[in-house]
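A single protein chain has been omitted; all remaining protein chains appear in their positions.
Chain naming follows the written order as A, B and C, and within any one chain the residues start at number 1.
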Amino acid sequence: MRGDPFELGGRTFASRLMTGTGKFTDYGVMREALAASGSQIVTVAIRRVELKAPGHGGLLDVLDWDRLQLLPNTAGCRTAAEAVRVARLARAATGTKWIKLEVIPDARYLLPDPVGTLAAAQELAADGFTVLPYVQPDAVLARALEGVGCAAVMPLASPIGSGKGLRTPDLLKTVLDGAAVPVVVDAGLGVPSDAAQALELGAGAVLVNTAIAEARDPVGMGHAFALGVQAGRAAFLAGRMGVREHASPSSPPGGVPRLPDPEVPV
Amino acid sequence: MRGDPFELGGRTFASRLMTGTGKFTDYGVMREALAASGSQIVTVAIRRVELKAPGHGGLLDVLDWDRLQLLPNTAGCRTAAEAVRVARLARAATGTKWIKLEVIPDARYLLPDPVGTLAAAQELAADGFTVLPYVQPDAVLARALEGVGCAAVMPLASPIGSGKGLRTPDLLKTVLDGAAVPVVVDAGLGVPSDAAQALELGAGAVLVNTAIAEARDPVGMGHAFALGVQAGRAAFLAGRMGVREHASPSSPPGGVPRLPDPEVPV
Amino acid sequence: MRGDPFELGGRTFASRLMTGTGKFTDYGVMREALAASGSQIVTVAIRRVELKAPGHGGLLDVLDWDRLQLLPNTAGCRTAAEAVRVARLARAATGTKWIKLEVIPDARYLLPDPVGTLAAAQELAADGFTVLPYVQPDAVLARALEGVGCAAVMPLASPIGSGKGLRTPDLLKTVLDGAAVPVVVDAGLGVPSDAAQALELGAGAVLVNTAIAEARDPVGMGHAFALGVQAGRAAFLAGRMGVREHASPSSPPGGVPRLPDPEVPV
Partner (left out) sequence: MRGDPFELGGRTFASRLMTGTGKFTDYGVMREALAASGSQIVTVAIRRVELKAPGHGGLLDVLDWDRLQLLPNTAGCRTAAEAVRVARLARAATGTKWIKLEVIPDARYLLPDPVGTLAAAQELAADGFTVLPYVQPDAVLARALEGVGCAAVMPLASPIGSGKGLRTPDLLKTVLDGAAVPVVVDAGLGVPSDAAQALELGAGAVLVNTAIAEARDPVGMGHAFALGVQAGRAAFLAGRMGVREHASPSSPPGGVPRLPDPEVPV
């Protein structure tokens, strides 16, 4: 998609597929899958890295950050204060001011706290961070997050890691409509068609983790998502056909009279 | 998808995107859009060409049939007998034995007749045709069509030209499950994500016409569908993740204790 | 719904909920659940009764057929010939000419054979039966079945016993549109809202078995389905609102100026 760069946080990217690093069981596979995906923005649970949580130890050493935008995230933070603290820790440790903000008090559904997220986003944006908050598909909250200076909003498609796909297209449309910053659909995408659908509706990008990491062939799936995202974006730019309630033939149904066919007798 | 050719009717194709030629208002745009789509199998309403119906006159002269598989179709035929007659006319006129069989008695929804389709398919297959019948997503009928020698079955996604997408995924799965011939999803696909979804479920290919012809930019949309089909096929081969009812974090939620962070005070 | 009787096969019924007798493990519970459902048309697998299959022995003796229309069915028949034979056996054994025609060659999905069903329906209708064929939601087949004299058509909502609900509303609408005989949605309904939805779309009735038999409280669920069917029918008669893409307030949004409220200071 030459001539259609993805602009985010003052930078320009060729790829509209962000990826995550959790759930991979093998760093070699992860590295290869992320390369196949073409992703240029990769999120890492900074607290888990620090704590050397299973599957996170040494994670930062594995990828080539000269070519990738590191997007530290605040996974595991239950309150705004925790998230702000971890964001600052991430900046101190990694040197990037980008932060994927997750304020998730709920252990079962891993749903974000709208009020805590807004409070933390405001504080971090004022402190110079490039803030990408993870949220429900709530258009009013999204506007408020734009208002406090977020670089994007990241509404969920369905619960994290569920692979259910885009279960709230109506609400997503309300978020997309009139959004002043890129909308990045995050969480729940299971297959490339889910990603394509998000882009077709106007999302600026998507973030995928589990769907690649848990595929039978993560490298193949990384490539598949790259294609899906390109397909969706290309379709968005090309302008989809309108939906019709009923069928529409390619020429008038009356166009086939019973002509004689002398040369081809039945 | 090197090493993953699409085999149909004794031939091998690189592309899994079939296209149609109706609905285009400009042959130059059509030619360019089909080129952008990478499609190698192109269907033409043979009767409308013969009759020089609006938008069909001279259609056969426009495309480069040395590089494309011509797939004449029996659009406009209401009975098995008409369809058989038009198929033979098509073979006589074009030299190809491939036929997309449409027996459509119903003018409003353009839905196929299962009984007439089976009868015509049997007669044409016995007569040496490579028969691709357009059908509802009916697994029992699909088995019967295989039984009489069809080269593929082409279940609809939603009404022709509606752009509603895959509205019967459950029934499509029953058709796909255990199919001995390729299943080509035909009719109703509106955006590349619809095509990707069909391939992800195991369809061998899709056929798209209106969604490309009626896009604001048909050439861009042709390319978008090419990517969508590749994405869906790549995902099918890579093996999708399982769907979870609930969220699943990338590491145990308990993994983020409230540690002191002396170097990064909030 | 006084004044809105359900007419079928020359008879008139107050209830639009047909029920099945399979899947019940206790005849006492079955009798009570069917009573709670208000159902007046009850289907029985005649072959299984004859064979005293598990859960079917003595079934015909349990219910009060003076108050119920017995609807023998041809469950278990894989071909038209078998179904015709079992239908005649049913008539001989029970005295009723009503028959729910099932021609199901497929053991996994239990999907009906369109061609065999049409052939058997034609033969049975010509022989004086009141034929209710179980079919896929195929509008062309439905028209053909009307044409050979069927008293109704019974398209499936989703696979038998799956409880998935109405998974093909688009195709069902094509069947309903212009149907000359009642359309009875059969198979796959899981909850009363599924039944209500079918009636709202214009179905004449529904048939429910597993959803009642396998509920935690079959008697309560029988009553729930009775209410759901009445709700759906009442809504159909009352004429639903149109669907809007966007929100619509109950009065102009500009209607609430910032007036002074001296008597209620905040």
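Definition applied: contacts are C-beta pairs under 8 Å (C-beta built on N, C-alpha and C of every residue); 3 or more make two chains touch, one makes a residue touch a chain.
Treat the numbers as computed from the prediction; the structure is a model and nothing was measured.
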Original post:
Of the listed residues A:50, A:113, A:186 or A:217, which contacts the missing chain in the full complex?
Top reply: A:113
**OP:** Would you indicate which residue among A:144, A:183, A:198 or A:211 is in contact with the undisplayed chain?
**Re:** A:144
Original post:
Hey, which of C:72, C:137, C:159 or C:182 is the one touching the hidden chain?
Top reply: C:159
Original post:
Residue-wise, where is subunit C in contact with the chain that is not depicted?
Top reply: 20, 22-23, 45, 47-48, 51, 53-56, 75-77, 81-82, 84-86, 88-89, 92, 107-111, 159-164, 190-194, 196-197, 200, 209-211, 214-221, 223-228, 230-232, 234-235, 237-253, 255-259, 261, 263-264, 266
Original post:
In terms of residues, what is the contact footprint of the unshown chain on subunit A?
Top reply: 105-106, 108-109, 111-115, 118, 136, 138-141, 143-144, 158-159, 164, 167-168, 170-171, 174, 177
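Just so it is clear, only the chains that are shown with their structure count from here on.
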Original post:
In graph terms, with chains as vertices and touches as edges, which category applies: line, ring, star, complete, or other?
Top reply: line
Subject >> CA centroid of subunit A to CA centroid of subunit C, Å >> reply: 43
Subject >> Distance between chain centroids, defined by C-alpha means - subunit B, subunit C (Å) >> reply: 33
**OP:** Could you please state the distance in Å, as a whole number, between where the Cα atoms of subunit A are centred and where those of subunit B are centred?
**Re:** 28
